[in-house]
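Quick one: structure below, then a few questions.
Moving on to chain A:
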Amino acid sequence: MTRTVLFAIAILAGLAILALAPAFLGEYGLGFMVSLMSYVTLATAWAMFSGPTRYISLATVAFFGIGAYTVAVFNETLPYPFVLIVAISIGALLATFVGFATLRLAGVYFVIFSFGLAELVRQLITWFEVNITGTLGRYIFLPFETRHIYWQLLALAAVTIGIGFWIRQTRLGLALKVIGDDELVAAHSGIALARTKVLLFVLSASLMTLAGAIQSPRWVYIEPAIVFNPTISFLTVIMALLGGATRLWGPALGVIPLMILFEWLSASFPDHFSIFLGAMFILIVFLLPKGVLSAVETRLARLKREANA
Partner candidate 1 sequence: MMLDIRNLSIRYGAHLALDNATLNTRKGETLAILGANGAGKSSLLKAIAGIVPAAPGSSVKLDGEELLGLQPHEIVERGVIAVPEGRGVFGAMSVEENLLLGANPKRARQGELTRKSEVYDLFPRLAERRAQLVQTMSGGEQQMVAMGRALMSRPDLLLLDEPSLGLAPIVIGQMFKTLKRIKDAGLSILMVEQNVSASLKLADRGYLVEAGRIVGTGTASELKSNDAVQRAFLGGPAAPALS
Partner candidate 2 sequence: MTALLKLADVSKRFDGLVAVNQMKFDIKKGEIVGLLGPNGSGKTTLINLISGALSPSQGSICINGKNIAGKRADQIARAGVARTFQLVRILPSMTVLENARVPAAFGAKAHRGSEIDRIALTHLKKVGLGDKADMMPGELTYIDQKRLELARALAAEPEVLLLDEWLAGLNPSELQDGIALIKELQSTGLTILLVEHIMEAVRALCPRCVVMNAGTLIADGPTNEVLANPDVVAAYLGDEYDA
């Protein structure tokens, strides 16, 4: 009990410090934190569904992009909170549809389907804009400073991790784990596969949509090709896998080293970024097969053992 209380206090303190970050971080540091929080949200939300079910989804950017695009469309006509509500509704609606449609798909079929989905959404939006509205390329002029966006993303990341924590405590979390292990057993144990999977998918997608919506004012100009950049999906997967997709804090812990690595590489080797990045990736796969979190845990366990000895 006291441990839980202590833990809760630690979390709150951590949040408070993070919330004060704009006071002592410069514009650059804050920009870095914005990306960090955005990816923490995306990776955690991704792992919420994909971690336990092992459905590797590349649709992240479909939802992220929808969030951003919705803001681009409505930012001049609707008050900001309503824009967010519209965004989340569209994201959730699409996720529900996709969730039900893909229930029969597993493994790599789902992977590529989800990739195709992101591309399809992008193509359809493009077509719609070209043929119906005649505007391709929209502007977002919202009066947000970096710190405003940072605070929103921090809150979203906290909420996302909170939801992840909550799911773990509930039967929903258990159900997902079973589904990931063996769907047939899950069904015969009384787990409603479709409802569980779709619920989680929608939840995860809604969070991603929000992340895109909140971050978009940073880019001013929005075009489908910009916001539906598949790199975002790939990075999300990689960060989550790197950290450990089945753990609550895994994805977040995958984001941090990668973000730092990117930052360092793009500054130190602007011309050879790709090569170093690729090499790092391969090294990571070989050296940290089970993700950062479990590597850290093993290391800690060993230290503890040595201390005890």
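The candidate set was assembled so that all candidates are chains of the complex that A comes from, given by their letters.
Note that a contact is a pair of C-beta atoms (placed from the backbone, for glycine too) under 8 Å apart; a residue touches a chain by one contact, two chains touch by 3 or more; residues count from 1.
Please read these numbers as outputs of a predicted model, since none were measured by experiment.
Only one option in 1 or 2 touches chain A in this complex, and it is number 2.
Of all the residues in chain A, the ones that touch candidate 2 in their complex are 171, 174-175, 177-178, 180-182, 184-193.
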